[in-house]
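These notes are about the structure you will find just below.
A single protein chain has been removed from this complex, and every other one stays in its place.
After this line comes chain A, so read on.
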Amino acid sequence: MELLCIRQWISGLLPTWLSAWCIKPVGGALVRQEPEYILLALMGSPLKKIMLCSSEKEIFSVEEQVMVQHSVIINNMIEDGSYNHEESKIPLDCVDSKTLKKVIDYCTHHTHHHNDNQEDLEAWDAQFLNVDSNGLYDLLMAANYLEIRNLLDLIYGTIKNMIKGKKIDEIRRIFNIKDHGFTPEEEEQNRKEYPHFY
């Protein structure tokens, strides 16, 4: 609906005494406050939801506030007006349902609990990332695509800790690298050059 139509419609609904209230002092002069915002404030602003569509065509409904706060991509989509709340879904073809659900979980928790103390949040994050390495990769690719800065930093930190202090063979095992692609001569050369990595 056109914004103008909405405004007229709402003004028509307001009783006269309330319309008169839609005045607020701004810098000494009295200015009329837009009536639809007053009405929304009185009703309690409805939690606007948006639809996200995974690669498996499953639809997830999320509070707009939650996703806009965390994902730069979704924030841009909503801000430039290309998203119509009534009809459209945001298609996320590179994120499968399982991963999308986890991402939504993360954003929702961090929006609702952002006033918690640091230790509780860190404990929740640790529990959240308690997944196998495939799950971790999927989360990383999804967070990278949606540009969710704090989830990205969290996952990078986790992977960095998984690498730190390990030897080459352990790393190949952890990250499931079956074939390292070096010839036997090259591999021997590597071991001679950097013995403390092995």
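By our rule, a residue touches a chain if its C-beta (ideal position, glycine included) is under 8 Å from a C-beta of that chain, and two chains touch if they have at least 3 such contacts; residues count from 1.
Operating definition for what follows: contacts and distances are computed from a predicted model.
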TODO: Given the choices "Presenilin", "Phospholipid-transporting ATPase", "ATP synthase subunit b" or "F-box protein SKIP28", state the protein name listed in UniProt for the chain not shown.
DONE: "F-box protein SKIP28"
Task: Of A:M51, A:I73, A:L121 or A:M141, the one touching the omitted chain in the full complex - done: A:M141
TODO: Considering the whole complex rather than only what is displayed, give the residues of chain A touching the chain that is not shown.
DONE: 133-134, 136-137, 140-141, 144, 156-157, 159-160, 163-164, 166, 168, 171-172, 175-182, 190, 194, 197
